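Worksheet: one structure, shown below.
Each chain you see keeps its place in the complex, though not every chain is here.
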Amino acid sequence: MLVYWLDIIGTAVFAISGVLLAGKLRMDPFGVLVLGVVTAVGGGTIRDMALDNGPVFWVKDPTDLVVAMVTCLLTILLIRQPRRLPKWILPVLDAVGLAVFVGIGVNKAFLAGTSPLIAICMGVLTGVGGGIIRDVLAREIPMILRTEIYATACIIGGIVHATAFYTFRVPLEQASMIGMTVTLVIRLAAIRWHLKLPTFALEDKS
Amino acid sequence: MLVYWLDIIGTAVFAISGVLLAGKLRMDPFGVLVLGVVTAVGGGTIRDMALDNGPVFWVKDPTDLVVAMVTCLLTILLIRQPRRLPKWILPVLDAVGLAVFVGIGVNKAFLAGTSPLIAICMGVLTGVGGGIIRDVLAREIPMILRTEIYATACIIGGIVHATAFYTFRVPLEQASMIGMTVTLVIRLAAIRWHLKLPTFALEDKS
């Protein structure tokens, strides 16, 4: 099943994004492992706690957990010696993981019988959760707070996904693919051309 | 039922507080939406995860979620053009949300059959949870860590609420009103007159 493999890929790229961020912080390998794994499984963990659907997914089936661990260890081993990474690597990996995880979150919520609104929220939560934890722990400004289109991409992708499935009766797997593609394309375009929505800014009378 | 309407109000003011904080960070509208919604429903979400009372409240009944979303969107639209906001707005909105949510947390815990101690803890958790997440994401110093009476207001309000209900057999709805009023009055007084408890400070032998 295609979604199964996309889940593996999303987990792996988020794990790599955690490892790369950790690489800037001069952590030891096991700290790196923890940060990578938390990034990879964090969003889905919060989703499953909120849905209260039994133990979280990696307790029920450790596949994703093992994928995250192995990916972290391989990444640490393979790019062991300091080398210069182009600056776009981290956002692009994050974009792929984001697109996949929004789709998977929407799917899991629909399979748990929720309404489209809750499904979209679960998608956004799954997509942005891991990256937020990663950035908060690493004391980076969370990507979702930056001006480039980020939450917007997740929300639009989630809405397209839920609408395709719920309104147009597209089968769930195809609806996922459409939604993921929309999220990914918007996010990559935002990275490539520095697309921004007009920001919402207030001044303080301080 | 009065508590129902207070819940709506608490959700709305916390959502506005998230939007106003986001306004200082020059985020895009959908990032603002996410920050506002997380602030509004974050505390109750942690409470429901801890009580393990089925899916969290906004999955069971999306009213609060919709209220938070609509409030965020209206706030973004209505105060769209940059303008100077007086400095006390954010703390005062936070105080109203805090008072209401402490009361609602205590209520929900009593309805789930917990002891008064746990009910007070759930009240504090519900009250401070959303604001802590908001401030951590926005990289502000969490309000609860500042010196002005904050945690103190929640704890006293929660104790009054639980004592009124549990010891003096005041009906739960009236007990809620008394507790909420106590939290709100203490917090507003602390903001107005910069009331502080003596701080607990240690020095480092560094």
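Each chain gets a letter, A and B, in the order it is written, and its residues are counted from 1.
As a working rule, a residue touches a chain if its C-beta (ideal position, glycine included) is under 8 Å from a C-beta of that chain, and two chains touch if they have at least 3 such contacts.
Since this is a predicted model, take the numbers as computed values, not measurements.
Of 3 total copies in the complete assembly of this structure file, 2 are presented in place.
Quick note on the criterion: only the chains that are shown with their structure count from here on.
Chain A and chain B have Cα centroids lying 28 Å from one another. Here chain B touches chain A in the complex through residues 19-20, 22-35, 45, 49, 52, 54-56, 58-59, 62, 65-66, 76, 79-80, 82-87, 136-139, going by the rule given at the top.
In the complex of the two chains, the chain A residues touching chain B come out as 49-52, 114-115, 117-118, 121, 124, 128, 132, 136, 141-142, 144-152, 155, 196-206.
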